[in-house]
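Dumping the structure here so I can ask a few things about it.
Complex shown without one protein chain; remaining protein chains in place.
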Amino acid sequence: MGLESAFADEPAFVPYLAAGDPNYGDSLAYVEALAAGGADAIELGLPFSEPIAEGTTIQNAIVRSLEAGMTPERFFEFVADLDVDVPLVCMTYYNLIYQYGQAAGPRPFVARAAEVGIDGFVVPDLPAEEAGPLRAACDEFGLDLVFIVAPTTTAERLDRMREQVSGYVYVQARLGVTGARDDVGDATEESLARIADWDVPKAVGFGIKTGDHAERIVASGADGVIVGSALVDIVAEGYENDDPTDEVAGRLEALARELKAGALRGTQERPQPERT
Amino acid sequence: MGLESAFADEPAFVPYLAAGDPNYGDSLAYVEALAAGGADAIELGLPFSEPIAEGTTIQNAIVRSLEAGMTPERFFEFVADLDVDVPLVCMTYYNLIYQYGQAAGPRPFVARAAEVGIDGFVVPDLPAEEAGPLRAACDEFGLDLVFIVAPTTTAERLDRMREQVSGYVYVQARLGVTGARDDVGDATEESLARIADWDVPKAVGFGIKTGDHAERIVASGADGVIVGSALVDIVAEGYENDDPTDEVAGRLEALARELKAGALRGTQERPQPERT
Amino acid sequence: MSIEDPKFGEYGGQFVPEALMPAIEELADAYERYVLDNEDGFMDEFRSRLADFGGRPTPLQYADQLSARYDTDIYLKREDLLHGGAHKLNNALGQVLLAKYMGKERIIAETGAGQHGTATAMAAAHLNIPCEIYMGETDIARQRPNVFRMKINGSEVVPVTVGRGTLKEAISETMREWATTVENTHYVIGSVVGPHPFPKMVRDFQAVISEEAREQAIGKTGGLPTDVVACAGGGSNTMGAFAEFVDDESVDLHAVEAGGSSLEVDEKAGVAPNSATLSTGDEGVLHGARTKLLQDSDGQIMESHSVSAGLDYAGVGPELAHLVDEGRVNPVNVDDDLALEAFHRLSQDEGIIPALETAHAFGYVEKHHDDLGDTVVINVSGRGDKDLETVIEETEKRDLDIAPDMSILQRMGGGGL
Partner (left out) sequence: MSIEDPKFGEYGGQFVPEALMPAIEELADAYERYVLDNEDGFMDEFRSRLADFGGRPTPLQYADQLSARYDTDIYLKREDLLHGGAHKLNNALGQVLLAKYMGKERIIAETGAGQHGTATAMAAAHLNIPCEIYMGETDIARQRPNVFRMKINGSEVVPVTVGRGTLKEAISETMREWATTVENTHYVIGSVVGPHPFPKMVRDFQAVISEEAREQAIGKTGGLPTDVVACAGGGSNTMGAFAEFVDDESVDLHAVEAGGSSLEVDEKAGVAPNSATLSTGDEGVLHGARTKLLQDSDGQIMESHSVSAGLDYAGVGPELAHLVDEGRVNPVNVDDDLALEAFHRLSQDEGIIPALETAHAFGYVEKHHDDLGDTVVINVSGRGDKDLETVIEETEKRDLDIAPDMSILQRMGGGGL
């Protein structure tokens, strides 16, 4: 199942959770709740000890997951155990991909990911310049490789990414690291305009928290919204208050519904493409 | 009463106490006890805040005296109050002599000392090179100025002192600062030999504690012995144990007697000067 | 447009979040223009400020007692005399000045032991530009004097509370902060690590060490030294001391890492009780560069350890990793015990109290002087004032013959230093 399929008919809602946060069993339930709430694809974080692109919320999720015993091998089991029928994206840092298996290099990791049902990757510390080997392995196993476009990305770098991107392009709504904020969307329209003619779906992330955010983003022309920290916050709160798993799952599903609904509303307000 | 008179007939015993140690009244009693014990002259310390030539014993005596309120003016009163009929030597540091009175310079101090009955001075931090003004004031008021000869004193410096010394010459038995020790007398004979032809009495000090020491020193040819720390030790002990004044005075008188007796014994063993 | 190769063989590169790419491209461009091409006289101003503010040149001193001890001519390159007490200022001053040439309005930096932080704070005060230093909570608690020095130089010190609160976390946090404020902010990284152009640029700023040492050695001995020895954490004093000698094939270069308490690792706990990255690490990607790392078999970064906070880092500069693979640099290590002993020996024999980091270089020479040639240059990367408390503690734990009797400090009462 190619990632692009998630964006086929309507704006996609793509949630993120760190796999194994706060533990293996609960995390399975939470990811499944997102699917139940209308996720069109899911980004699953494989925790790395040095997550330089994450804000505090996701850093803490990563610490919880690692402390509960998450490893790359467990992650693959996790994916295999998941009962969802949407495309899955593995979000992790390059060192884990590179070290996996006997021989150094990304191929063993990609092979195993394909085996358990991963559809693509987002690797925030892997720039297009260094992506050759991973791109090749993805091609070999039929997986997608998503790149992130930032507000500051230069035209030259856009070209380099465009050559290699597949599945969707991740449009970073603002500078900085992941984390829910209120000031979403300001730089988004401009970013979307710069890649309007790319032939992959454009999903916008970084700081989207509510249905209204999602609506505004889609109204600006995005093909989908990516939401991480707002969901992780729910996991964190449940963990801290020791809430029952199904209650937390219920809250995640509810927010998922709101976000998906917002995204759908956004389509209506979208400037209709002129027919030719 | 010239200091030299103390050495006229027999070897002199010259004790030292810090005036006002541990307080004005007791100190008067202690000094008088020394006279009763046979002192031929007495060195009275006028405490200075930076006694660089003193060992720990006398430093502590000076601290006690200063804390009990001793000042140069009180010192002069002390001398006036004393009921003894032996010559008195004021031992102090040059800054106190220099600062006394309205005009800077030693004259006012010497004038006042003469008035209360001081017969001479020992000033350990005043070398012969700097002694001119004090020597002049002493001459004016008929007082003596004692110099200290150390084992290391050069021939050249001996000449300079010889020109200015009067009363007696203080022969330092060993290197270092004041303080009772057991190793007295080793360098003494040599020192005495170097100044044998001086026409002032030679008194040896630094480290003499017992009658036997005194005996040995006099046997080596000294005209007298100077004893400080051993006596100050008695004062200190009495002060620490809060002993009655007359008991302490009794101990001082007893040690004085022993020392004087030792000195007298020393005369017998002395190589008789050849008659000419 | 940048033309410099961002790699050293297979090491190096620019493994950073996209949001940072423009910043490091801008920096790479600025590096080439100002540092390599001396545009606007940048390098002239840098060298002149290093001389007047920093106190360069530092001496190359003949060590009388050590030379006699080893029957070898030992020369000390005295970076401990640089303003701030370590080689760190060479880099900090260079980068802060570069930030000004680039029109940046704000400096951020990470620090572990606090030496790079204090150097950056000094440079920022000197050049009148606001500065924030990110420092792990644990490090703040154990490096109080350096925290105070940064604050009195007018810098903010921002506590990093994630993870164990040490250098690794502080670097990650500073990268995140940079990703957020990249347009007006320059990140002054503290060693020859991180994405291109940092490893080359920091090396070039530190290369003044070997530039001077090479000339001084020729002046004093009539020729090149046989060996250059430097401790290696990230490797900035190391590359600084080696740079100008790399092409002199007769000169052996020894990079001395922290052997810590042991070279064995505890995979389960994710702890390597050393930071001997060059000797025991594997290739991987960390903090923006491919290099040698202390990592478990999954690729998770391990906690490193050394008695010297400044060597306590799980990575190492990519150029050093490359030079080791090429056989040009000899990777060795010295454990905590030997380093402490060397600390005391240099203090007593030469009257120089070295940083504990530096002491590792001396520990190596003590142990291996028979394998060295007859003219050895040791880089004294910093002074040990910052380490007094650690040395007291660590010396007390051991039974070192060479250590002085410290009981006077107990007798005279009072708590810590």
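What to note about this one:
When the chains are written out, they are named A, B and C in that same order, and each has its own residue count from 1.
By our rule, contacts are C-beta pairs under 8 Å (C-beta built on N, C-alpha and C of every residue); 3 or more make two chains touch, one makes a residue touch a chain.
Predicted model only: the values in this text are computed from it and were never measured.
Under the touch definition stated at the start, the shown chains contacted by the missing one in the entire complex are B, C. Only one residue from C:Leu27, C:Ile107, C:Val157 or C:Leu311 touches the chain missing from this view: C:Val157. Considering the full assembly, B:Val63 is the residue among B:Val63, B:Ala111 or B:Ala261 that touches the omitted chain.
Of the candidate positions C:Ala241, C:Ile353 or C:Leu372, contact with the unshown chain belongs to C:Ile353.
Listed here are the chain C residues that touch the chain not shown: 51-53, 55, 58-62, 64-65, 78, 80-83, 85, 121-128, 137, 140-141, 144-145, 147-149, 151-154, 157, 159, 343-344, 347-353, 385, 388, 391-392, 404-406, 408-409, 411-417. Seen from chain B, the chain kept out of the figure touches residues 48-56, 59-60, 63, 66, 71-73, 93-100, 104, 124-127, 129-130, 147-154, 157, 172, 175-177.
Definition applied: only the chains that are shown with their structure count from here on.
Here the largest set of C-beta contact pairs joins the chains A-C. Inter-chain spacing, taken between the CA centroids of chain A and chain C, is 38 Å.
Mean C-alpha position of chain A lies 97 Å from that of chain B.
Counting partner chains per residue, chain C has no residue touching two or more of them.
Residues of chain A in contact with two or more other chains: none.
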